[in-house]
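What follows is a single structure, and I will ask about it in a moment.
Let's turn to subunit A:
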Amino acid sequence: MVPLNWYLMLSATVFMIGVFGFLTRKNIIIMFMSVELMLNGVNISLVAFSHYLQDLRGQILVFFIITVAAAEAAIGLAIIIALFRNKSTAHVDEMNEMKG
Partner candidate 1 sequence: MNEILGTIIAPDTMDLLIKYGINILIIFLKIAAVIAVALLHVAYATYWERKVIGHMQVRLGPIEVGPHGLLQPIADGVKLFFKEDIIPANADKPLFYLAPVIFFVSALTSLAVLPFFEGFVIANINIGLLFLFAMSSLGAYGIIVSGWSSNSKYAFLGGLRSASQVISYEIAMGLSLVGVMIMAGSLNLSDIVRAQHQYPTGMYAIPQFLGFFVFVVAAFAETNRLPFDLPEAESELVAGYFTEYSSFRFAMFFLGEYTGMLIMSSISAICFLGGWTIPRFITDAIPFLLNVPGIVWFLVKVYAFMFFYYWVRATLPRYRYDQLMAIGWKILIPLALLNIVITGVVKILVKG
Partner candidate 2 sequence: MLAKLFFGYYAAVIILLSLLVVTRKNPVRSVMWMLLLFFHIASLYLFLNAEFIAAIQVIVYAGAILVLFLFVVLLLNLREELKVKRFIGSWPAGLFVSAAILAIVINVIRSFVLVAPPGRYSIEYIKEATHTKALGTILYTEYLFPFEIASLVLLIAIIGAIVLAKRKTRSH
């Protein structure tokens, strides 16, 4: 039997790799994928908890997370396309209109 802690560590690692990608990548699409990675990291721990606690609520949460991820991807990518149309770049460091 694999201990729950292992799953949690795996989940945390995936999540933090996602955070790392989000914090450091230039390409906005990759940043977006990093967000998906973070969501997946969380999903792993939710499913693991659900399994070990024998309680399906965790998986219901996963279900909703996937729903929200789909919605987020649709909207986010539409925004990226609109952005690209206006600025013809996908690099975050070239978008600094809000600079103080």
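Everything that follows uses one rule, which is that a residue touches a chain if its C-beta (ideal position, glycine included) is under 8 Å from a C-beta of that chain, and two chains touch if they have at least 3 such contacts; residues count from 1.
Regarding selection, all candidates are chains of the complex that A comes from, given by their letters.
It should be emphasised that the depicted structure is a prediction, and the values quoted were computed from it without experimental measurement.
One candidate from 1 or 2 touches subunit A in this complex, that being 2.
On the side of subunit A, the complex with candidate 2 involves touching residues 1-2, 4-10, 12-14, 16-21, 23-27, 29-30, 32-34, 36-37, 40, 43-44, 47-48, 50-57, 59-60, 62-64, 66-75, 77-82, 84-85, 90-93.
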